[in-house]
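Just one protein chain is left out here, and the rest sit where they should.
And then chain A:
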């Protein structure tokens, strides 16, 4: 009766989010008086999971699983959950985890709560807090099924060290052709860039940048900070930047540690999608821009003057602090 956590990897290496979901699973296991088992798919070294409270790892290695396949991955996690008789299954809210979680939930006949932000309350059933109305509110959701699937919002829990001893076990789920009815033809991933979902820092720019030709400084600022780049909706609608960079209520959500908004007014639909970010900085010529009401730090100024100076200062800072 353990808590099962799906710890994601990429090219054999566990992702940072794997340690966050493991930390969260450990928190739940402590509340329930049980232990954490992780399941990994084609991950090589899983030892580090012990630092975050994982006592057992079911290691799955399978050629056919080298590319992500939601149905097959959901099947693997389903079989691992049944084997462990897990009552709670924890996944992240990466694009892949959001894709597989509803499939997993039907497989296990388990109630699913997405965008969970805190440990469950167990005194009256099983109740979790999740975001709703695109971060404009939180909702307490009770889950009535015997098994539950929880999707943990990125950066909502953080990493919590909790060293235990860990055992590894090879696990061979049974998969059929039915699990592989969808085939990946090609993957187009920008390898040198951090994705918005994984980024600690996001540098985002809006219509105030006047045109796509001015994005050089935005990219450079992102580069100095090791950040992902993002944009407001009109910027992607006009084709200045790709749709994948559009953040906000109808774009991607951002839950980074630092969000820098340059030439973005702060419309309600934009703010809704980024409000889960911990620290927000706005750079805007207009002191009345609504973003100043939502930001932690603000600079009233012209991006074309401020950003190049900020890049220089940050380079200096990085040189002195590394």
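One rule holds for everything that comes next: contacts are C-beta pairs under 8 Å (C-beta built on N, C-alpha and C of every residue); 3 or more make two chains touch, one makes a residue touch a chain; residues count from 1.
Keep this in mind: contacts and distances are computed from a predicted model.
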{"item": "Record-based protein name (UniProt) of the chain missing from this complex, from \"Phosphate ABC transporter ATP-binding protein (PhoT family)\", \"NADH-quinone oxidoreductase subunit N\", \"Electron transfer flavoprotein subunit beta\" or \"3-isopropylmalate dehydratase small subunit\"", "value": "\"Electron transfer flavoprotein subunit beta\""}
{"item": "Among A:7, A:23 or A:96, residue touching the chain not depicted", "value": "A:96"}
{"item": "Residues from chain A at the interface with the omitted partner, ascending", "value": "68, 70-71, 94-96, 98-103, 105-107, 110-115, 127, 131-145, 181-190, 193-198, 201, 225, 228, 233, 237, 243-244, 246, 249-251, 257-258, 268-269, 272, 275, 278-279, 281-282, 292-302, 305-306, 309-310, 313-314, 317, 321"}
